[in-house]
Structure formats: C-alpha cells, structure tokens
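Comments concern the structure below.
Left out: one protein chain. Kept in place: all the others.
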Amino acid sequence: MLFLVAAGLQLVFGVQKILNLACGSFYALGAYAGVSAVRAALAAGLPAPLFFPVLLGAGLALAVIGPAIERLLRPIYDRDESFQLLLTFALVLMFEDVIRFVWGTAPHQLGNVYLTYGQVRVGALTVPTYNLVVIACGAAIAAGMGWFLARTRFGRIVRATAENREMAEAMGVDMARVYSRVFTLGVALGTVGGALVIPATAAVNEMGIDLIVEAFAVVVIGGLGSMRGAFAGALIVGVVKAVAIATWPEVEMLAIYVIVIAVLVLRPAGLFARATA
Amino acid sequence: MRCTRRHFLKLSAAGAAAAALPLDVAPVLAQSGPVRLGILVAKAGVLAPVGESGLRGVQFATDRINGAGGILGRKLELVIEEESSPKDTVERFRKLALQHKVDAVSGAISTGVGLALGPAAEEMKTIWLSWDATTQKGVEESMPKPKYSFRSTDNECEAVMASILTARHWKGRFKTVAGINPDYSYGRDNWAAFLAIMKKYGIEAQVVSELWPKLGATDFTSHVATLAQARPDLIFSCFWAGDTPIFMKQAHAAGLTRSTKLVLTTGGGVHESLKKDFTPEGALLGYNCFYFENTKASALAREFTRWHHDKFKEWPNYESDHGYFTVAAFKAAVERAARAGGGKWPTQDAIIQALEGVEAESLSGPRRYREDHIMEATFFQGFTTHKNKHDFVTIDPVESMGTKQIQKPSGVGLYDWINGWKV
Amino acid sequence: MIVRALGLAACAALLLLPLAGLPYTTTLLLPAFGYAIALLGLNLLFGTTGLLSFGHALFVALGGYTAAVLTSRLGVRSLEIVLLAAAATAVVVAGPVGLVCVRYVKIYFGMLTLAFGMLFYSFLYKFYALTGGDEGMRVLRPVLLGRPLEHLDTVAFLTGPFYYYALAVLTLAALVMRRLVASPLGLSLRSIRENAAKAESLGVSVRRYRLAAFVVAAVFGAVGGALLVVPTGLADPLLAYWTHSGNLVFMLLLGGFDHFFGPVLGAVVFILLQDQVMSLTSYWRFLFGAILAVVVIFFPRGLMGLLDPRRAPAP
Partner (left out) sequence: MTLLEAADVRKFYGDTCALDGVSLRVDAGEFVSIIGPNGAGKTTLVNVLTGLAPPSSGRVSFKGVDVVGATPVRLARLGMARSFQLVTIFPGLSVADTLAVAALSRLGRSARPFTALARDAEVRAAVEEVAVLFGLADKLGRLARTLPQGDKKLLDVASAFALHPDVILMDEPTSGVSTADKTAVMETLVQAARRMGIRAIVQVEHDMDIVFGYSDRIVALHQGRVLADATPDAIRADADVVATVVGRPR
C-alpha cells in the first residue's frame, strides 16, 4: 500500500517538482471515505463480496479534490521548493482537522468484510485472500502506470514535461491542464491506497501523519521521481520492517531511518533514479 | 444575576478590604461565584477517543451536581483546555491556574504529560485530579510526597489482575508465551509485571516473542507473521486504543486466534470495536475499572449507561468513570471539609486534606483516594462471549478485584510486593 | 520610522510585562523566547544561507535533553553551565550531521535533516533506560548566576528572575546573530544563498561555510531548547518529532525570514495565537494550517514584510 502512496508522491514530484507532504492525508481521507462508502453500500443491501469495487470507487471518487488542491498550489509553482513544502505542510494540518470534524476521533473500521474472500495457506502461514487481492491490485496499478506513462499520448506528455518543462511548453502542451491532471492522479493513488487498505485495519486520525515519514523513506530509498524506485523502495521498507520485527524488534523504527540516511549519503539520487544531469 | 442586599453588603465589605489589602480580594470574590473546574482533555491523536470518553463522564457528573444545586450551593463550571504534548499541556495547566484561577484541575491521560503535570501542579499550588496519567518512577523520584496532585491507579493494576486470572484459570495449560504491547512505558510496565507474576506462581513459561509496535500502529502484518512463526500458546497484550481491533482482525485473519489463549488486559477501552467477526470467545479481556454491562451495576451506573447510549449511540468505557469520579471526589471532599469547618466554604488546604481518604460513589461502585493520593477502584475482567445482543464481544462471567488486592500498597516497590505474595 | 518606533515600544513592553500583574501572559512568553533563539539559528540557515531544514527540532530537543540530563541526573543546576553544555553538545552533534547534510541543497537537504531529526526522535523514544522514553526526563529548576532563589515559588521565579534571564539571553543571542549576519562570514553565506556556483568561483568555500552556518544554527537551536524546557520542567521526545520542526519553520515564515527580527516576532505571535485559538476551538490545527497557507501564498515575507515593506519581495 505504501507503494501506491509513494507512487503518487513520485508522480507529482517527477512532473511538478513538488514534494507533497499531504500525500499521507490523502491516504487517510481515502481510508475514511472507504469505510463510509462500504458501510453505506452494505446498509443499502449490497452483497458483501461486492465491497471491493465500492472501495475502489470511493478512492477514485475522492480524487475530485485533486484539481481544487492543485489550484491552491498553483500560485507558488515558480517559488522556491521550500515554500511548496510548507504549503503542503499547511494542508497536512488542515486535513487532520477536517477528518476529525467529519468522522470524529474514534477509530472506524469495517467488521468482517476483510475475510469475505476467505483465507489461503501460503507455506506455514494463513493469509487472507484479500491481502492477495490488494497485492495483485497494487501490481496491476504499477503495471498500469507503466503502460500509461510509456504508451498513451497523455503519458508521453507527462514524461516530456518531467524531462523538460520549457521544451514541452514550447511544443504547445497546456501546462495548467497537465499539472492539474497529474496532481489529481497523484491524489487518486493516495486515496485508492487508503481505501484498499481499510478492510484489513481501521481508520484512525493520525494515520496520515504517521504514513508521511514512511512514504518519504520509500521515495528517498527508491529515488525521487522514479516509479520503479517507488516500487522497489516500498518493498525494501516492507522487508526491512518485517525482518527487524522478527529478529530485533527494538530497532524497527531506527533501521528505516538509518537506511534512508545511508541511501541519501551514498546515492543521493536514490537506488533507482535515472541518470539525469 | 440576582443582587440581594446581603450580597451587596458583602461586595462593599470586599471593596473596603480591597482598599486595605488588595491581595485578599480574589479569594473573597471567588467564593461567591461558581466553582471553576479546569479540564484537560486530549482532542487529537491516539488519545482523542479516550479523552472524549473522560469528558463525557465529567459532563454527566457536572450536570447531576448542578441539577441538585451544585457544591454547597455553588454551581460547578467547567473550563476546558486541550491535553497535547507535555510542554503545551503544562502551559494549558498554567493558563487554568493563573488566568482562569480554577479551584482544581481534572484530566490528563498520557503518562508523559502526567510526569510534567505533577510537578507543575505542586508549583502552581493547584489541585490536580488525574484521570489516567499515572506513572511510577517519575513522580516517585522527583515528587515523593505530592501535595496537590492526586494520581490514578497504578499502570500495572490491570496486568496484575489479568496475571492472577491467567494463573488461576490456565496454569499448566500453556508452555510458551508471547507479548505484543505498545512501545512505551505503559506497555513495558504491564509486560514486566505479567512475567514477574507468572514466575511468582511458578509458571515456567518460555517467552518465544516480544513485540513492541508503535502506539497507535495500524499495520500488524509483520508482527502477526512473526507470532504465527513463534506459535505461542498464549499471547499477552495491553493494547487499549484503535490498535486493538486492528491487531485482532489481522491476527484472526492469519488464524492466530483459533487455538492461542489471549490475554487482553485493557482492550475493553475500545470494546465496541472488538467485533464478534474476529474476536474469539474465551479470551481474557479487561475493562479497567468500568464495565458497562455489569449485572451488579448500581442505579447510578445504569442511569449513566442509558444517558450515554441515548446521547452518543455508544456504550461507555472506563475513562468516563475516571472523569466522573474525579468530579464526584472533589465534591465529596469540599463537603467533607465544610462539615469539619462549620459549613463555610473550605480553604484549599482543607479540601486537600479532605481529599486524602475521601470516598465517593463512582459509576463502578465506591472509590476512594488513599492518603498517599493514589486512587482505589475496582477492576473488571472476564472471558469473552458472543452470547449477547451486540455485534461485539462482552464478558461473562464478570470477575472483579479491588485495588487493595491488585495495586501495590503505599511505599512498597512493585516487585518487592509481588515477591512477598503468598500463593 | 514606524518600524523602529514599534520595535522600541515592543522592547519596552517586554521589559515591563512582568510588572503588569499578568502572570500567565508572562509565563506564556517564556517559550516564545526559547523559540525565538532557536529561530534566529534556523533563519541563519534559511534566510541567510538558503537551506531549509526540516529537522531543526533535533537541536531544540538536544538542548532540552542536555538541560534534563544535567539538572536531574548529574546535579548540575547552574543555567549558565547548562546553556554552555547545550551549545557544546550541539557542536559535537551538528559537526558530523552537518558534514553529511550540507553536501545537499534544497529538497534533499530538507529530507536529510528530517531523517536525522526522526532518527534522534526514535533514539529518544527507544532507548528509554537512557532517555526516559515516552515519559521524557525531568528538568529541575536551574540556579541563575549562582543564586538559588529558593525563597521564590515557581510562578514568581518564572515571571521574575527567569523571565529577565531568558530575555537577556535572547537579547545576547540577537546581538551575536546581528553581528554575524553583518560580518564577512554573513556576506559569504548570503552569496552562497544567491548563487553557490558563483560564490565558489569567487573563492568562497561553499560547503565549509554551509557547515559553519549549520553548526551555528544548531547551537542557537540547542540554547533555545535548553531555555524552552525550563518552564515545562520536562524534556520529551515530541520535541524532536518532525511536526515540531514544521512548526518551527511555520513560526519563521509567519514572522518573516528576510527580516532580522522576523524570527523573534514569529515566535511571539505564534505562541500568543496558539494560546488564544487553542482555547477557542479544538480545531485550531485547521486554522493554523489555513493561516500558514495564506502566509505562504500571499505574504511570503511574513508579518515583518507587512510592517516593513521597504524591500522588493524576493522572487
């Protein structure tokens, strides 16, 4: 799931050169919206197995906030990155309270839908099928993004913009539209990520703030602006956490920061950054 | 506002006194208006739901007291401020004491905040009745004999009770244990107490895994996988926040809850989220010191539970009771001190003296403050059941133990006390 | 000049405040003094050298914990020694950390400092035997200039001697910083902010001076942090959390980063505003986010920019 948020972060950074601290907030929003949507759908008599498309839909629908927020960021595109970082920090503060205002402070969760699809045995472990569905979905989105960026017209425009904004602009690309759409896509990756993860967990107020740091770790390890990096970074962070928890739980948190710093020091562009000048 | 002749005379007298001794004005005036009680309540973050619950208890108590004419005829007025980081909360406390000039402060849940507030209360010379913030070492080290702070029950009470019940019901039926506890002092204290008591009871359980997820974590996939590998016979956890249902859900999905014995000392704090779908029957579940469906509940408790459910569509949990008791105890102490002092509104010192050893009816039966300013209460735990009208688990039968049995007495170290048990 | 008159009035108000019989307002300003000192340092990095740190809270926490260790573990109660020790610790830590961080600029610098801050946070949180973990560590009332002042109760101590002590340290820090910014080193740092490649070609060793700025900023952060924890009486890990760093940057921007007194104004206004808004609504974070957004979008030069609009806005 971390991958989706990180991918959203990467996309926006790659194209717009904005590091979006609010990505965690989108994730949290997606989670809450997912809970509400599925609850409403189940109450309306929807058969339980259909909850998955409802979640996806809720995540996607929430992305409508993307263009509005992008509009808010627009005045500062030409300014120092530090200001952009701060503005997204302002968004983090605001979203935290918006969520609290709408959904309250108590954790929200979806009871049993998690196991609607049953469980499977993988080796010695029992794994809920839903986890596999989510993993498959994440992989599908990763592949889809790859295809989208490489093959579609809009994808090519996005890549061209990421490479060289002036050039793309000179070739008649409407920057305002590209930015708006890319940002919305980034938001959607975050909200869908949040919505999909919710059956396995519960939506709590502070999930956004907590996630940001991890998403950052993923992005830094993978390399800013690189999709492949986001995927690899998410894997690395996941594996490091799992190994640390299994062997030496005391260092779980520390280990990730140490890796982040090590990567920044040794390969500041990240492990998977393209060689750009 | 009514202004009787007598009131007016009193004011003039106060005015005359003010001219001579300006410092004496404030207390004279303060004794005629409402009693002001400062409340520190967490509103954001992991603690927010707990804070909200405590505030409900306080509000219920306040409404009842004011409905019955207040404390010695004075209305009770709440000044609510937010509990956040220790630094900010100390500043809020100061605001309550210095600017709002409250008669006492009730509230605070976080241990770190409590550690900062204890000394602050002494320094500000303001009575502080803690809801949950309680800590062993800090307060004892730096404030051996607090005058103004009144603490909650010890951190480990629920672990002590759960350990005794574990030994009583499951001794000899498990060989390996694992602990998954939130990564901060509360989690560590409870786990250490559990291990010490197991040893005391001669249960040689092998610890196969000790996990310390961050407080309020939302992903336990790796922890659950580790537990599944370690295959413990019993899992001990003192989760109390939103992490409890998440852990249960993920543990259940991994098949961990089917055969493993579960000890959840404090999970009752989020009892409504422990859905039957993923919470098994037969797990030992603690509700701290208030259980909403206690068959032996008092009329007061029933009234509160009804009020709470009508108003918030939720069943109350223990923090409400902490909040309720602090207010009730304050009222009882004021009245007790007034009786001793001839009916006048008592001085702060008299109230403090009266708080020591004061007993008041809480939502979970009688509670009191010990002479060393530590709360005495009754704790409720039991084995989970699905046989109820809710979609979440409850306990049956309900076991209760008083702090006389599960809290170390004044002036004794926890482990010395445990080691001194006769079992 | 209006600004100068306002400044003098503000200084006079600060000097007289403890006498006005507003003990709460007076204690409220104490953290503002601590923050102001830390922000003077942060602004040497951001306003002067052009590096935005998202990990300045690391040094604030470092100063706070130095005060805690000295007063409650080692029995050193002299505030002068505490402040010097905080500064020394900051140099020891900022040296190697800075050496790594100043190799990068802009977003990378921000992220690296954020990572170091969080590393320290995890350390404080995890190594509880050393640091008290989540409960933090007590900071006992310090001795000022060798005088224990035990006859004063805490409120009298905080609103009297300690208030003036903190104000004096802040004044001293501001004078030192003012001197520093107007010195050749200050000019070198500004030239690095404006154009590092050009500065290098003119013989300014960019990395060395950035490191110097980083270390000086850390020292100010730690001294501010040591003062900050005295009124609280506790140093806790949240001091090092990344949102605390974010708040520091917020204060700086609110005050105005391109004016010398921006940091001081930002700290004072932030604290007063937080005090009011927090009592008013539990949704104060939203309000603060909105204020920050407005400042960033419309008033990037902060309050000082509004008060003193002599210079053209920075691009």
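Each chain gets a letter, A, B and C, in the order it is written, and its residues are counted from 1.
Convention: a contact is a pair of C-beta atoms (placed from the backbone, for glycine too) under 8 Å apart; a residue touches a chain by one contact, two chains touch by 3 or more.
This one's a predicted model, so the numbers in the text were calculated from it and none came from an experiment.
Partner chains of the missing chain, restricted to those shown and counted over the full complex, are C. Note on the undisplayed chain: of the listed residues C:L172, C:L202 or C:L306, the one touching it is C:L202.
Interface note for the absent chain: among C:R77, C:K106 or C:R190, the touching residue is C:R190.
Mapped onto chain C, the footprint of the missing chain covers residues 179-180, 182-188, 190-191, 193-195, 197-206, 208-209, 212, 312, 314-315.
What we mean here is this: only the chains that are shown with their structure count from here on.
Arrangement of the chains shown, judged by which pairs touch: all-to-all, with no pair of chains left without contact. Chain A and chain B, compared by their mean Cα positions, are separated by 38 Å. Residue positions 43-44 of chain B each touch two or more of the other chains. In chain A, the residues that reach two or more other chains under the touch definition are 96-97, 100, 250, 253. Interface residues of chain C facing chain B in the complex, by the touch rule stated above, are 23-25, 27-28, 31, 72, 125-126, 128, 132-136, 138, 140, 153-155, 228-229, 231-234, 236, 238-239, 274-275, 278-279, 282, 285. Residues 43-46, 48-49, 51-52, 210-212, 214, 216, 218-219, 221-223, 225-226, 228-229, 241-242, 245-246, 249-250, 252-255, 270, 273, 275, 277-278, 314, 391 of chain B are the ones touching chain A in the complex. Against chain C, in their complex, chain A makes its touches with residues 19, 72, 75-76, 78-83, 85-87, 89-98, 100-101, 209, 213, 216-217, 220, 224, 250-251, 253-254, 257-258, 260-261, 264-265, 268.
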